[in-house]
Structures are given as structure tokens and as C-alpha cells.
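What you see is the complex with one protein chain gone and the rest in place.
We call the chains A and B, going by the order they appear; numbering starts again at 1 in every chain.
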Amino acid sequence: MKHLKWSVAAVALIGWGSLASATETLTMWYHGAGNEVESKIINQVIADFNASQTDYAVELQSFPQAAYNDSVTAGALAGNLPDILDVDGPNMPNWAWAGYMQPLAIDESKIANFLPGTKGMYNGKLYSIGLWDAAIALVTRQSTLDALSLRTPTLEQPWTAEEFEAALKAAKDSGKFKYALDLGMAWKGEWYPYAFSPFLQSFGGDIVDRSTYASAEGALNGEAAVAWGNWWQHLFTEGYAQADQDGADRDNGFGAGDYAFSWNGNWAALGALKAFDDTVFLPAPDFGNGPKIGAASWQFGVSAKSAHPEGAAKFIEFALQDKYLADFSNGIGLIPATPSAAAMVDNYKDGGPLSVFFGLSNAQGVLRPVTPGYVVQAKVFEKAANDIAHGADVAATLDAAVDEIDADIAKNNGYAAQ
Amino acid sequence: MASKFTQSNRTGWLMAGPAIALILAFVIAPFFLAVGFSFTNQRLVSPHPAEFTGLSNYRQLLGLGVLHLDPLTDAAGAVVLDDQGQPKLPELRKITRKNPDYPQFDGMREWFSWSSGEGRTYVLARDVVFMTAIVNTFIFVLVVAPLQGGLALGLALLINQRLRGINVFRAIYFMPVVVSIVVVSLLWSFIYNQNDGILNNILSAISFGAIPRIDWLGNPSTAMGAIIFMSVWQAVGFHMVIWLSGLQTISPTLYEAGAIEGASKWQTFRYITWPGLRNTAVLVLVVITMQAFGLFSQIDVMTKGGPLDSTQTIVFQAIQRGYGKQDISAGSAISVILFVIVLSVSLIQRYLTREKV
Partner (left out) sequence: MAQISQDNRGLRLVVRYTVLCLIAAIFSFPLIFMVISSLKPSQQLLADAHSFRALLPVGDISLNNYFDAFKRAPVALFVFNSVLVTGVTVIASLAVCSAAAFAFAFVKWKGRDLALTVILATLIVPFETIAIPLLLEASKLPWIGLDGITWGWLNSYRVQIVPFIADGLTIYLFVQYFKDLPGELIEAARVEGASWFAIYRRVVMPLSGPVLATAAILKFLVMYNQYLWPIMVTQEEQYRPVMVGLQYFFQLNRAWGEIMAYLSLITVPVLAFYLYLQKAFIASIASTGVKG
């Protein structure tokens, strides 16, 4: 913003004549600090954009991911947001509702072929767009499937609840693994709703009633939800999975052969392939309402306070080129947002080792609840899932979660628009 | 003291003025702002302006109720038994959730309960997690204050001897104090690691496998204990040094007199050392208590309040609501409640440790 003021002052000083050729500075915040590869790619995109035209110059400020959301909130409170910011998909409605972001004016046709999870729609308007999506698979080894004589599930024919149960039991009974299933319990925070609420949805429940977004009653404590809770709890009481996991076990346990199955994202897929060349990525099991995984990753949007939304949109449009989608995918292993970009990436092109994730994202991806209240609901769900895993009474825990979510919605006037 | 030499309004305000102004601006003003927030529905993130809501945040946090349930009876008036042959009680959730007959209990949950007569008496709380946080915080303070103070005194006595190289030991015992609590918490997460962390390995080795491996931070019955141990480990060196200073101010002639009278070691401590440490004891107690009430970083890094709320604390809840759940008004109300609690405790401490003339 300071730079903006300077350039405005510069324009005023030069005055007549040169107004049209002045370059406006656009500030941008991004969550990639500390990730060398990611920083390099985003810097390249910005450099290319700045070289491609003279109207705008984008300037980047990187934040460590773990502190990014807090920084944006603090920046917004202090009236200090940049022009362009990146936002984790499920947080977007909250920021849009709060007035941090404005609708993103880019050509709809440009994103027609983008994966559904990359489009940040709220109240019927596009606010953010992702260059990639992420997807979760049940990671295992072909040799494990063979040894336990398990059918290899497919997108068309995923495992049923019974098949999944039998697989876990077989893995446990084989005695070859410390635990049958690595759920990633070590990754506290957004991982819980992202990775585990799709199970709940597959059971027929949800974090909140999506028809109104006015209550969680019935969705999170109805019959389907309680069935999910009981199933979730039995994973731990049966000893299939550990309720408390060490971060190091999460990172290295599968590779070390401690787990038969690992519920993990595509970003960890290359590591798994490196550990075992017969690693396979299986689709989510179907618990009755179809197989589901979480969708939406980080996306770009325009801050509400930006004085140059058209410039910001122009930059985002520029970044949506297939070659950048491919660069990000090559660099950090994410799923390119378009089929044409996927074809440019060795891992994701047809027959590539990770191409299965493109199909998973397309076929099974479910957005987390698209409501400003999601930020709170995610925390409530995380606590409920964690408590149930540690043996809390299922019905009482889910009731309490519903009460907390409903109280929050009420406290925010139903999260009505301003 | 109040002679003409010591009276000067101008000097007083001139020298204390900067500090007073800074504290007013950066501690007291924000604190009163927080007090103000606690009477509204102020959000961290919202397009809506805050509204005055009176005491509702406090009611929500502190609301309690007592309910007695009698066993269900069938048409004949006989007590209905459940599968285990126990008298069957009405379902609590049917009473506390949207039941028009019990509006006063709406939204409450069981905090704790006990059998009474045929039925059961329940203490209900509107915010069970916060109640748990208050209890946990008090447990932490009540354990840590004497434990840390006592161990520190023991270390001080140990280190207060004339031995070659004693300064090296002094330095080592003080070392954890200078390491950030965040760093300490990260390291101890490794050490406590469930199955094969360093601690379990050491315990297993020195007991020849007799001590079972424990998931220290993942078990509700050990998590708070593990955090207490680590907190004491980190801070005890500081209080050791304060005790040490107290020890060194006790006149050696007193000890000589004691030796001549043939006092035992215990008598020497009881009648010479301890009375000489009175002021020190007050300082140590007050400082530990204040710090213990602020328990937050360890929780945030290691357990996030879990498992099953066994490590929830007041400050962690204040932060969790204010930032995590974007509810500044509830977070502020918690801060005010904490302020009142600590103020009361320190007034009580002051009364109990007053000079008895």
C-alpha cells in the first residue's frame, strides 16, 4: 500500500502527459514462505507478468503457511490487506462475507475446463480460482493387497464398507503392521475436516445442513452421523488406527512399513512411490452415499480494498496458463487444474504414476461446506472427531458439536450477507 | 521518610510519567477495550457491527444448573430396569436439548453427576469445556506451585555447598530457563513420544522393562502430568536461583550458633534456614502462581487441550475462542474472568502471607 501511495504521488508530480504510461504496483500475499520450489515458481509467474505488460507491477510478500491465516486476519483488522491474496478454498466464504475479498472478474470461458474443486464460488459469484487441486487416496502396496487377498477397488467399483472393514481386519490379523491404517491423526487442524468429514458425508451425514446452512441439527447428530461416529470410534477401539500419532510416524510410517494403508494426499504420493515401487492409490470406500474425498486447495482472489481489481484479475488470469499449472504440479506435486495442463506433467499425464488423482479429484471431490461459518464449524468438527477417537460418547459429543455450531450461527445472525 | 526532602510532585510525575503513560497506552487501554468487548457480540471477522449484549457472554460461560432425575417407572409404578439390571433413567439429552418443559437447562451438558437415592443428580454446565479448563488450571497451579517451589529449594540447598565445579552445575540447572518455551515444548514432544520416545526407552532400560510404555501426551490421565513435569523442568532453575539468593543472605553466625548448640540438620533447617527464607518464599510463591495461571504455550504446541479436554486451560480457551473461532467477545470475557480469579487469589495469598506483627 505504501508503494501504491508513492506511485500515486509520482503520477501527481509528473502530472500531465505521462499519466497513461504509469505503472501501478499491485501487492500480493502468498503462503509459500519457507518452500523454496514453490517460491521460485510464483516468483517466475510474477516476473513473466511484470515483463508482459507495463500497466501493473506485482510485488510479492510471502508468509509461512502456518501463520498465513492469522496474518491475513490481522492485516484485515488493521486495514492493511494487499491487492491479491491467496486463500485456502474453504476459508474463502468467510473472507468474502467479512468483506476481505471481492468477486473475481475473469472470463468464465477461461476456467470452463478447470476441475470443480478449484473454483471458489460463493453466493453464485466466483471469488477465487485455484491453479491446482489436491486429492486424497487410500495408499497401499499391490503386494499388500495380494498378500491379504483383497480385491483392488476402482473408481467405478470402490470398496464397500464391509470390504474396507475386511481389509483392515486382514491387515491387523496378519500381524505384519504396527497399525492397519494411518489416518494422519498427527496433522491437527484443517486436515481433520478435510480428510475425515468426507467419511461422514459418505455415511449420509454432514458438518452442517447444506440446504440452509442455518443449523447442524440432524446433519451432524442424526442417525447417519451417529453411525459414522460409531464406525470412527471402532477404528481406534479395534486397534486399526492410533488416536494419537506422532508427526514423524505420519511422515515416515508408511515408507517404513508400519502401516498397511495410509489415508494421505497426492502431495505425499511421490514419497510413497519412492519408498515402494508397487505403491497403489485406491479410491475412498463407499459407506452408502457414494465414495467421497475433500476438494479445494489454495486459490487466488482479489482483496476487497484493492484500488485496481481489474489489474489484480488480469494477473490471476495470466497465472492460469497451462504452463504455470504444469510448473506448480511438477514442482510441488499438486494436481493441475486442467486436463491440458495435466497432459504436460509426467506424473499426471495419461498413464502417469499420479494420474489416478486427477480422476479421484474429478469423480469423488466434495467441497467442504460453502459458508462463512465453516471456519468455526471446522474447529468444532475437529474437536468432535478427536474426542470420539479418544473414546468420548458418540451421541453426546455430536449433540454438543451441533449446539456449538448452532450457537455460533445464531451469534452471527445466520451469517447473513451485510 | 516523608520529610521535606522527599516531597516533589514534579519529580515524581516526571520520572514515573513515561512508564505510567506507556502502561496506560499499551496495557490498560487494551485491557479496558477487552472488558468492553466482553459485553458485546464483537467478532474477530464480521461485516456486522458489534451490538451490546450485556452479560450474555458471562452467562454462556458460567451458567450452571442442578438436576435430579428419578428412574423411569412403568404404568404400574415399578422402576424400569435396563439391560444391566440398573434402574433406567430418562435420557438427559432429551431434557437439555430443546425441551419446552426445561427452558432453564436448554443447551446445557452434564459436567459431573452422582447417584443419589434411586436416581442420579447431575450438575449441568452451559459450557462444560470452559468449566474443565478452570478446574485444570487450578490443578496445574495447585500442583506446580508447591512442587516447583519445593524442588527449587531442594536444588538451591544442594547447590549451596562449597564444592569444586559447583558453578558448572549451577549453570546447567539454570540452562532450560533461557530456552524458549515453544522450543522446549517441541523437544519434549519428541521425548514423550508414545511407543518409542526417549523417555519410554530410558524408563524401560532402568527398570529392565518393568515399566510399561506409556503414551504420555495421548492418554487423558497422564497428559496434564507430562505437561506439569516439563513446565517444572523448564522453570525450576529460575526459582532455584531466587532461593539461593535467600540462602546466601542468612548470616553464617546463626549457623555457627546452631552448631555449638548441637542442632541436627533438620533442626538447623527448621529453626534457622526456613525462618530466614520467609520473604523469598513469598516472592517465589507469588511469581509461580501468576505464571502458572497463564499456562498456554505448552498446551498450544503439545496437546491443543486434548485428549478429551484433559489439558484445556483458561488462557488456551481464551485464545482458541478469540482467534480460532473468531469470537473476540467470548475470548475477552474469559480474559476478564481470569483477571478476577487471579486478582482474588493474589489478594488471598497476600492476606495469608502478611507480616504478623
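Here is the rule we use: a contact is a pair of C-beta atoms (placed from the backbone, for glycine too) under 8 Å apart; a residue touches a chain by one contact, two chains touch by 3 or more.
Just so you know, these numbers come straight off a predicted model, no measurement behind them.
Displayed chains that the missing chain touches over the full complex: A, B (touch as defined at the top). Across B:Gly12, B:Pro49 or B:Pro90, the single residue that touches the chain missing here is B:Gly12. Contact with the chain not shown here comes from a single listed residue; of B:Val129, B:Ile214 or B:Ala318, that residue is B:Ala318. Note that of A:Pro116, A:Gly204, A:Gly218 or A:Gly247, the residue touching the chain absent from this view is A:Gly247.
Residue A:Ala268 is the one among A:Ala268, A:Ala313 or A:Leu398 that touches the chain missing from this view.
The missing chain, though absent from the display, is touched by one residue of B:Ser56, B:Asn201 or B:Thr222; that residue is B:Asn201.
By the touch definition given at the top, chain A reaches the unshown chain through residues 29, 33-36, 61-67, 70-71, 74-75, 77-80, 247-248, 251-252, 267-268, 271. The set of chain B residues touching the chain not shown comprises 1-3, 5-16, 18-20, 22-23, 25-31, 33-34, 37, 44, 155, 158, 161, 163, 166-167, 169-184, 186-188, 190-191, 193, 196-198, 201, 205, 233, 237-238, 241-246, 248-249, 279-284, 286, 290, 293-294, 296, 315, 318-319, 322-323, 328, 331-332, 334-335, 338-339, 342-343, 346.
The working rule: only the chains that are shown with their structure count from here on.
Chain B meets chain A in the complex at residues 41, 43-48, 60, 93, 97, 107, 109-110, 128, 189, 193-194, 215, 217-218, 220, 304, 306-309, 320, 323-327.
Residue ranges on chain A touching chain B, taken from their complex, read 70, 73, 76-77, 94-95, 97-100, 188, 242-244, 246, 248, 375-376, 379, 383, 386-387, 390-392, 395-396, 399-400, 403, 407-408, 411-413, 417-418.
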